[in-house]
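Working notes, beginning with the structure itself.
Removed: one protein chain of the complex. Kept in place: all other protein chains.
Let's turn to subunit A:
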Amino acid sequence: MVTERSMTARLFNGLNLLVLIVLMLLCLLPVWYTLSVSLSDKASAAAGQVFLWPRGFTWGSYETIMKDDQFFRSFWISIQRVVCGAAIAFFVILLMAYPLSKTSKDFKPRNIIMWLLVFAMLFNGGLVPWYLTMQSLGMINNIWGLVLGGGLPVFNVILVMNYLRNMPKEMEESAMIDGAGPWRILFSVCLPLSVPVLATIMVFTIVYHWNEFFQALVLMNKADHYPLQSYIRQVAVVIDPTKMDEETVKRMSELSNQTLNAAKIFISMLPLLVIYPFLQKYFVKGITLGSVKG
């Protein structure tokens, strides 16, 4: 390919690069700013003197968090939620995707079930019916409400199903000739071959459960049972006195300040930042998997 060396082309490419770099920095800036605030002293932060570098450097906010039992309790609830949610989703989705990847000739009810799934994906009863039924299922103040409450992740089932459907038929047929039954085929043929798509849906699931904050606000009567994101919302975004006793409100308003909140926000981002290279790889793959359809 020929590359232009004319003035306008160089000017265009230079400007283009500049805009892209500014955009890139714009994506990092809020995170960087939050880190700076979290490492500054309270007075400088409150006076708005912190920009890109901590003012009056101190680890104070992080030390305060170390003594905050609720923070760790919520962190632990989030971890439990992510682990249970991912493990359950993994097996349920895998088990469901395999039969559904068959044609309706090989497995009669396949199409009816698919339409049921798509309907459930596109339509929901809304918030109040969801809440009322969660109540009647005993999901109030119950971590299973958080793990299962979002419902069957239909989109992920479809993703894995499409992947299995595009697998060469010969694999399965030769396994059958060797005498393998459906379970053997699922776990010894399909599972190893679909590692990429399974990794993708695991990443979807982990990010979903780590970031989801709303269900706990509705299902948990006490802030003690909140996962991390709900807890952060409670302290850093809004203080909702109806969910806390007087003691807690007092304690929170004493502690609540910009630098401490920034530190909490930053720590809650950390797990995602640590696994980010892994996340990015499989998320991007998932998007392209989702786009190559039929």
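Everything that follows uses one rule, which is that contacts are C-beta pairs under 8 Å (C-beta built on N, C-alpha and C of every residue); 3 or more make two chains touch, one makes a residue touch a chain; residues count from 1.
FYI, contacts and distances are computed from a predicted model.
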Per UniProt record, missing subunit out of "Putative aldouronate transport system permease protein", "Spore germination protein", "Acetyltransferase component of pyruvate dehydrogenase complex" or "Quinol:cytochrome C oxidoreductase" is "Putative aldouronate transport system permease protein"
Among A:N124, A:N141, A:S188 or A:N221, choose the residue that contacts the chain missing from this document, as touch is defined above. A:N124
Looking at the whole complex, which of A:L39, A:M161, A:V189 or A:M202 touches the chain that is not displayed? A:M161
Interface residues of subunit A (partner: the chain not displayed): 1-4, 9, 12-13, 16-17, 19-21, 23-24, 26-28, 30-31, 33-34, 37, 46-48, 50-51, 91-93, 95-96, 98-100, 102, 106-108, 113-114, 116-118, 120, 122-134, 136-137, 148-152, 154, 157-158, 161-162, 176, 181-183, 186, 207, 210-214, 218, 229-230, 232-233, 236-238, 258, 261-262, 265, 268-269, 272, 276, 279-280, 283-284, 287-288, 291, 293-294
